[in-house]
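Here it is, the structure, as structure tokens.
A single protein chain has been omitted from the complex, and every remaining protein chain is retained in its original position.
Read from first to last, the chains carry the letters A and B; within each, the first residue is number 1.
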Amino acid sequence: MGAAPGARGEWLARTRARLGASLRVVLALARKEVVQIVRDRATLVQLVVIPVVQLLVLANAASFEVRGARVFVVDEAPSPASRALVARFAGSGYFRVVGWAPSAAPADEALLDRRASVILRVPRGFDEALAVGDGPARVQLVVDAEDGAAAAVVQAYAAQVLAAYGAGAAASKAGGAAAPAATPRIEVRARGWYNPALDYHVYMVPGILVSLVTIVGTLVAAQSIAREREIGTIEQLNVTPVGKYEFIAGKLLPFWLLAMAELAVGLAIAHLVFDVPVRGSLALVFGAAALYLVAALGVGLLVSTTAETQQQAQFVSFFVLVVYLLMSGLFTPVDSMPRWAQWLAELNPVKHFVGVMRAVLVKGAGAAEVARPVAVLAAYAAVVCTLAVRRYRKTTA
Amino acid sequence: MTPRASADRAAGPGPGSGHGSGALSAFLRKEARHLLRDRRTLAILLLMPLVQVLLFGFVVRTEVGRIRLAVVEPAPDVATRALRHRLAAAGRFDVVAVLRTDRALPRLFASGRAQQAVVFPAGFADRLAGGEPAPVLIVTDATDPNTGSVMRAHATTVVRRYEQELRARRPATGDPPGRSPGGAAVLAETRMRFNPTLASAHLFVPGLVAFVLTIVSALMASVSLTREKETGTMEVLLVSPLRPWQIVVGKVLPYLALGFANVLTVLLAARVVFGVPVRGSVALLLAECLLFIATSLALGVLIATRTSSQRVALTASLMGLMMPTLMLSGFIFPLESLPAPLRALSAVVPARWFLLVVRGIMLKGVGIGHLWDETLVLAGMTALLLGVSARRLDVRLPGGR
Partner (left out) sequence: MTPPAVEARALTRRFGAFTAVDAITFDVAPGEVFGFLGANGAGKTTAMRMLTGLLAPTSGGARVAGFDVARAADQVKRSIGYMSQRFSLYEDLTVRENVGLYGRVYGLRGREIADRLARLLDRLGFAHLAGERVGRLPLGWKQKLALSVALLHEPRVVFLDEPTGGVDPVTRRQFWELIYEAAAGGTTVFVTTHYMDEAEYCDRVSIMVDGRIAALGTPAELTARFDVASMDELFVRLARPGPGAA
């Protein structure tokens, strides 16, 4: 009586007891979920086999690199210079010469037929222009830009080949003439950080990994609640003293653990098979992953509380998922999106997590550099889960 | 009107054709009613593709936007300032930091605040004036190799142009202007055929059509069939005069219509909102779309024959189709970029063929003459899938083995 510590101690003890009881219930529910997953062959395959296989296969697919672009040469006035130019293209490793003609028509046909994706037209007078040196000699490139991304890349490659050719041609001409003094000369040195080999795996694999883990987590988790509702076992649980938080935690815990495990396996594959570097702290990656997965699962849960049937839950989850994935910077850069879309992307937990993964793994970023996205992930997780729990009601009406 | 009753009514000579056609149309009507009554799902199925196309047409792009640039000027002078202004004025760069040393660079890059940095040495202007090589270091975040190369190209261009400017101002004695030792002598004038502005939408929207159609059609077909199996009504149907192929057709036809509706709305949106042209024959385009929808539906039917559970059908359709279609069909990543084994694998993905058709018709304006291969492949796939499914559907009943 009057001893405040005593009353507080009592309250603490009671809370601890209640939390302990809650935890036991959550663990019991989680255990049941795990048993169910393990026994359901189809789900197991989906959860384990498919993501791994897809990671291995698809990581190889993700690339914008173009090798051996097929070039059709239109050489209007063949000369040693033009032949040297074509030889440069052929020998560059980026291009493959598939045809040669003195006029444009066959080249056009080839482009339409998709036998070639680039036309290199060396106009009449190329040789003279080069010799005189009164301004640059011009050639024409027609690129099949049906695939805009590839087209840009092809253009960049062509520019490189031409620059090399030009340097070679000029050098052979400069010969003895000494460079006159006082000509401004800038020496451009270019360095690419983090991925000097320009390996697409480094960029794509973390992203693919995230998307696979997300798909698995969100879809399967969302579906599991809808399923219980449909079979009716949810009614039995609704009558028990199991609280909303306990029920949801019990549902999500196994999927969260599973997703984390998959992430770990995936990272191992990424590093060992695809040479994705691990330059930063793995603890940071997993910490962010923990938060991210709670958010992702929470979204799946939120969707399943709004859907009337399992089917609807799946469709809506799929829709949300695709939007999240395509707006996350996984396949195409966030920086390329219009301003308003970039703002929207701020609301996308996938975007933040992919960013953290790439920053920590590839750039070796530390906690300070990724503090902001991690904070966003934490906030997102909290909000989504609260919403989901609120919406999940044990009573109707 | 039960299938049996209407079959009796329509009873004609012999088994098969005339006998079951009344039953089939009644069945079709029931299926259509199912679809129309589930308002929510219908709304989702019609709106979802449209919203996705609209959204992604704007969002999925590879053009490099404004580049966040940091400038390291240990000793600012006339030349460094001039070059800095050129960079800022080029319209591509946002100068986010001007620093004295490069110590802060790693942190700026790691946090993504800067994507590129231009590092000047001390005494830059002096070197330029004295004709000594003046080094400029351009550091680019090459995590994304694609944007990395593009960014490097942009920065290099600005620097080179400045160099040309300086040279034009002070022509070396005795040399005709324009000839620069060690400079590039060949310039390319590039024309981007079929997509002059390299608009990403032109690339991606056709792909989105394929993506969305695949998933939705295959999904709906598989779910609809397995739902019948799950609720046990499949048994009743199989016992009725309806033949298995009629059941499949009846179940799948409404979704063909739905898919077609999707195609129309999406193409309209692509035209109106993104200006994606249809340079070839619209009729041919629509016909090919119908074919592709049929292929996707056939895929869904095949999935349905392998399982009696709606849930499994649903997830198999989603997970089994989504990633491969996204990645192996040429939707985002060019087919040319695929390593050989994956390119072979992509031949099995219907969307890959359809994309060639769609882009061919919409962007290149080709006619059926150039598209025979793809069309035949799609038709062949459809036939094959349906054939395999028909055989399996005959005997499968839930619980029966």
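Structural remarks
In the analysis below, contacts are C-beta pairs under 8 Å (C-beta built on N, C-alpha and C of every residue); 3 or more make two chains touch, one makes a residue touch a chain.
As the structure is a prediction and not an experimental result, all values here were calculated from the model.
Partner chains of the missing chain, restricted to those shown and counted over the full complex, are A.
Considering the full assembly, A:L29 is the residue among A:L29, A:V73 or A:L330 that touches the omitted chain. The chain that is not drawn here is touched, among residues A:T233, A:T306 or A:T386, by A:T233. The chain not shown here is touched by just one of A:A7, A:A21 or A:A84, and that residue is A:A21. In the full complex, chain A makes contact with the omitted chain through residues 21, 24-25, 27-29, 31-32, 35-36, 39-40, 231-233, 235-243, 394-397.
The definition used in the following text is that only the chains that are shown with their structure count from here on.
Centroid to centroid, with C-alpha atoms defining each point, chain A and chain B lie 14 Å apart. Against chain A, in their complex, chain B makes its touches with residues 40-41, 44-45, 48, 51-52, 55-56, 58-66, 107, 109-112, 115, 128-150, 152-153, 156, 159-160, 162-163, 166-167, 170, 172-176, 178-196, 198-200, 202-203, 215, 219, 223, 227, 307, 309-312, 314-316, 318-320, 322-324, 326-328, 330, 332-334, 336-339, 341-342, 345-346, 356, 359, 363-364, 366, 370. Those residues of chain A that touch chain B in the complex are listed here as 42-43, 46, 50, 54, 57-58, 60-69, 85, 111-114, 117, 130, 133-153, 155-156, 158-159, 162-163, 165-167, 169-171, 174, 177, 179-196, 198-200, 202-203, 211-212, 215-216, 219-220, 223, 227, 308, 310-312, 314-316, 318-319, 322-323, 326-327, 331-333, 335-338, 341, 355, 358-359, 362-366, 368-370.
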